[in-house]
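As you look at this complex, bear in mind that one protein chain is not there, while each of the others sits in place.
Naming follows writing order (A and B), and every chain is counted from residue 1.
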Amino acid sequence: MGIVNMAHGDIYMAGAILTFYVVSTLGNFWLSLVVVPVVIILISAPMERFVLRPYEGYHSSSMIATVGISFIIQQIALGTYGGIPKKITNPWPISFNFLGVDYPGYRFLVACISILILAGLWLFLYKTSYGILVRASMQDREMASAIGINVNQVLVTTFVMGSVLAAVGGILAAPINQVSYLMGNDIVLLCFIVVIVGGLGSLKGTLIAALSLCSLEGMMASILSPTQARAAIFVIMIIVLMRRPQGLFTE
Amino acid sequence: MSMIFGKIVEKRPIVFYVAIVFLLLFLVMGVTLPKGARSLVIQMMIFSILGMGYDLSLGFTNQCSLGHSVFFGAGAYGVIFSIMYLKVGLLPSLSFSFVAGLVFAVITGVISVRLSEAYFVIVTAIFFAVFHLLAMDMTWLTGGDDGLSIQLPALSLGFGKLSLYDPLVNYYFVLAFLVLSYLILDRIVKSPMGKVFISIRESEKRVQFLGYNVFRYKLIAFILSGMFSALSGGLYALTLRYGSADFFSFHWSIMPVVWCLIGGLGTLVGPWIGAVIMSLFQYYVSAWWTYYLILFGIIILLILRISRKGILGYIISRRLT
Partner (left out) sequence: MASGANFLETLDVTKRFGGLTALDHVTYAVKEGEVRGIIGPNGAGKTTFFNVITGELKPTSGKIFLKGEDITDLSPHLICQKGLSRTFQLTLVFPEMTVYDSIWVGVNLRKRWPWNPVVSAHHILDVSQRTQEICELVGLTEKMNELAYNLSYGHQKVLEIAMALSTEPSVLLLDEPTQGVSPQETDNISKVIEKLSKNMTIILIEHSMDVVLRLCHVITVLSEGRVIAEGRPEEISKNEEVQRIYLGEVS
């Protein structure tokens, strides 16, 4: 969509925080996969319509508008949830023993769910007729509306889907990391880098970039300190972009 | 026979007058304001320099960088290291800031400037992240989060010595640099090179097909932008007598963007307006509501709604129509 959404990380955070509330009031973690997306849809649709849509084409303005939203969401979270990071109990505290190494069951489950989601997304974008509309609108908005696509609706849908995905990420991440109102900030830059290095518009690229980035970071963290490992992968990403400015895979 | 370059004369005086008004106000406030307010204004002036530097990048060549905190931090540590280890005087330490800005801007610029818009934004953001992480990690060098404090040398001018510990001296020292920076940047922007910058902003493709090596010009604008941002970092370190890894944080990358967009992009003086509004806001509102950042966000959204080019941009466009 051409928008750098600085509030994307905060939607992820909102997903996690809402999960916390679902768990503490309703007692069931898995319910949040149903409840939270609904809430997020209700929040992100008006966000796109009233805050982002006016700035189409003015990239720096829309970016700053999302910064404004980011401030607002973070402060609301701070005010309601509080500044102290809290934990959610592991919803599947089993561990598998595979070839002598223990794998936590929940994380394995998260990996499976993520693969399913990605597969679903890929199917949607490449195999359904609505997916074609989305891709057409992204490639050439004027042309798309000229041939009768309701571009505005597509934009809202895409944005909402992106937000829901972010929130689901937050839901799944909640039991693993601590839930805090600052969660979004850590993740948002990684998210942008992964998308850019993978290549804008390429799902495959994003996936590969994400996997490689995390594996690399994991490996580096065993030799360097975590902060250094993080900095190191950033440097590697810069080098990758120097060699291939358009990202690894392009549409 | 001399032609006036484009009769954007309608546009020029307004920005110019606004600048004069600001500078006069700043001049007077130095002696009339109480201590607390005065140090707030010093901050506003420093932020104005940072904002102006950033405007050169975003407002004049349409390069939306998120990595300017690197220059701000580099400038601050340029001052701190040169005073701590090289024992230089006050003015020389600021030249170290300037040079630090140059060096870092060249390094980041050569890599980022050739990239297209969204990629540029994110790569500059990566640079911010790298340097921020390194600054926080290398506490032996930077003091990490806690930072390093310095003892300020005296400011030796031809006719005697002044100490920046005197708040009045500090104030007018910063004001002098604001004026100087404005004059230099204004000259640059109105020069032939500045006009080329503006044409790049208006249509990069077109300028390329007029024979210009666009990359070179964008890089120069980026480097100049970094140098003045570093200068503001140096002044900030001098005023606080301190610098920390926090000077590399995202706050210093994103605030200049906010100041420019709120105050008016591409005007040099717009960021002054943005910095003043935001600083006042932060100072007063944070006192009665902890969650003042919510209002921060709302103000940003409101002002951007009214005019994408910020307050000054709005005023100018009203005058032109």
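For the reader, a short list of remarks on this structure follows.
Following the convention adopted for this analysis, a residue touches a chain if its C-beta (ideal position, glycine included) is under 8 Å from a C-beta of that chain, and two chains touch if they have at least 3 such contacts.
For clarity, every value in this text was computed on a predicted model and none was experimentally measured.
In the entire assembly, the chain absent from the figure touches the shown chains B. From the options B:Ala74, B:Leu164, B:Val196 or B:Leu304, the residue with contact to the unseen chain in the full assembly is B:Val196. Residue-wise, the contact with the chain that is not shown comes from B:Tyr212, picked out of B:Tyr212, B:Tyr242 or B:Tyr314. Looking at chain B, the residues touching the absent chain are 1-8, 187-188, 190-196, 198-199, 202-203, 205-214, 320.
The rule is short, and it goes like this: only the chains that are shown with their structure count from here on.
Those residues of chain A lying in contact with chain B across their complex are 2, 4, 6, 51, 54-55, 58-61, 63-65, 67-72, 74-76, 78-79, 185, 189, 192-193, 196, 200, 225, 227-228, 230-231, 234-235, 237-238, 241-242, 245-247.
Interface residues of chain B facing chain A in the complex, by the touch rule stated above, are 58, 64, 111, 114-119, 121-123, 125-127, 129-130, 133-134, 136-137, 250, 254, 257-258, 261, 265, 291, 293-294, 296-301, 304-305, 308.
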